[in-house]
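Note that this complex is displayed minus one protein chain, with the remaining chains in position.
Lettered A and B in written order, each chain numbered from 1.
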Amino acid sequence: MLTADRAIALAIIGLSLYFMSHAIALPIGWNGETGGPGGGAFPFWLSLIMALCAAGVLIRSFGTPDDGLPFFDPETIRSVAAVAIALTATIALTPILGAYVSIVLFLLWYLRVFGGHGWTLTLSLTAATPLFLFFFFEVTLKILLPKGWTEPLFLPLYATFF
Amino acid sequence: MINIFTRRSAMALAASAAIAVTAGAPVAAADWKPQKPVEMVIMAGQGGGADRLARLFQSIIQKENLSSMPILPVNKGGGSGAEALRYLKDNEGDAHKIMATLNSYYTTPLRTDIGVDITEYTPIARMALDTFVLWVNADSDIQTLDDWVAAVRASGGEWKMGGTGTGQEDSLLTAMLEEEFDLDITYVPFKGGGDVAKNLVGGHIDSTVNNPSEQMGFYNAGKSRPIVAFTPERIAAFPDTPTAGEEGHDIVYWMQRSFVGPKDMPAEAVAYYTAMFEALSETEEWKTYTEEKALMADFLTGDALQAYFLEERAKHADILQIMDEGSS
């Protein structure tokens, strides 16, 4: 638990420094000419406070005894990682294969492989979801979802529903 | 998707149906048609003047059936329109994306290097030029441009001019005024034209250079007063307000409202959209709107429009340089 706590505190310090390095592109001081702080002041000084507090967390961790508990639950961390990876893969595929293919693949994996549901439930949900998305988002709300390579397949649908 | 319409036509449903039949005809003559909904990228956020105008265009197009596919407005106002410009650049050759522009079309790439060259985009049509007027609170004693200049001088640099953000049109116009009269003005940026107008009436700022459409409500209620118009001739809606030229100061500034397409948009598509906007510019709704809101409808297309863009870009480069010199 302590190791994870320190790693996260360090990561936050790193992030703060990264923000600060970008914030200095704009004036960070009290900008005398316009009155009030410059454009970079808010992000810079707040990042600094963030870094100091995270450093405080880090220093404090050396004074506390380790509770010996693992940060990740060893039984379920594999499931969490699997879902996180599947989600990332789905997002990465969406602009290429289109939302309708990537989401169907995701649901197939999640319901059948990960969730262990039967084919009836899996197939009915994977079929119903894209239909719902198309009619709710595209036809009703007129929000087009990414199509990628599947774009030409949708041209007749556009002609019918718009 | 948004559809906005005039009250008159909404009341006369039968009449609008009749218009739809006739107005559809000239467009149908073109041999290219959009195959999917057309994205209308707006260089500004939701609810501002530019957004409202773009959505008005969209609703007229839909109502008069000027396009075979719906036009879907998408706001990409981030970074003073930089987001929209980059988006258009990334969609080279796309025949289903058009962009509604304003003056940030030139000023944004001039002020920060965002890696776009506006000469690459395909000009489609300029619909109108929006006007600017100098406003003060109706309770103030200022009646003329000379009064205003005297008041600004007397304030010793503490005169508060509200606007929609450094680098926006009203800040350029403020800089032009500072240059012309050798003044020192404090420019206070707000989030939108409506916010600026409200702060003027609430007495939190001393003057503004709003578009007339943003001040119209307060003007009609007698809460704000137009001092001078930055147009070559008087604006029909304010017959008693002189132009800056009449007062002996040749300051003219417009906000252009145009449409462009991405680089290498197919010629058939350009022809289709040009015809669409031409039909739009002849509708009753558009004519009424331009009169009520003190807009100058001035239709321009193709190479003439590109030449206009280049000329305006050069002008804005000069103004921005003056601004930079003033602030450093």
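One rule holds for everything that comes next: a residue touches a chain if its C-beta (ideal position, glycine included) is under 8 Å from a C-beta of that chain, and two chains touch if they have at least 3 such contacts.
Keep in mind that, in the parts below, contacts and distances are computed from a predicted model.
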Task: The complex's invisible chain, by UniProt name, from "3-isopropylmalate dehydratase", "Putative murein hydrolase (TIGR00659 family)", "Tripartite tricarboxylate transporter permease" or "Ferrous iron transport protein A" - done: "Tripartite tricarboxylate transporter permease"
TODO: May I ask which residue of B:34, B:167, B:226 or B:261 touches the chain that does not appear here?
DONE: B:167
TODO: Quickly run down the residues of subunit B that touch the omitted chain.
DONE: 1-8, 10-11, 13, 16, 45-47, 51-52, 55-56, 59, 62-63, 74-80, 82-83, 86-87, 111-112, 114-115, 158, 160, 165-168, 171, 186-191, 194-195, 197-199, 201-205, 213, 216-218, 220-221, 223, 289, 292
- [ ] Since one chain isn't shown, list which residues of subunit A touch it in the complete complex.
- [x] 4-5, 8, 12, 15, 19, 22-23, 25-26, 30, 32, 34-40, 42-43, 46-47, 49-50, 53-54, 56-57, 60, 71-73, 75-77, 79-80, 83-84, 87-88, 90-91, 94-95, 99, 103, 106-107, 110-111, 114-117, 121, 125, 129, 133, 137, 140-146
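As a working rule, only the chains that are shown with their structure count from here on.
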Task: Contact footprint of subunit B on subunit A as seen in their complex - done: 33, 35, 141-142, 144, 151, 154-155, 158-159, 162
Open item on the list: Applying the document's contact rule, which stretches of subunit B touch subunit A when the two form their complex?
Closed with: 1, 35-37, 39, 69-70, 72, 186, 327
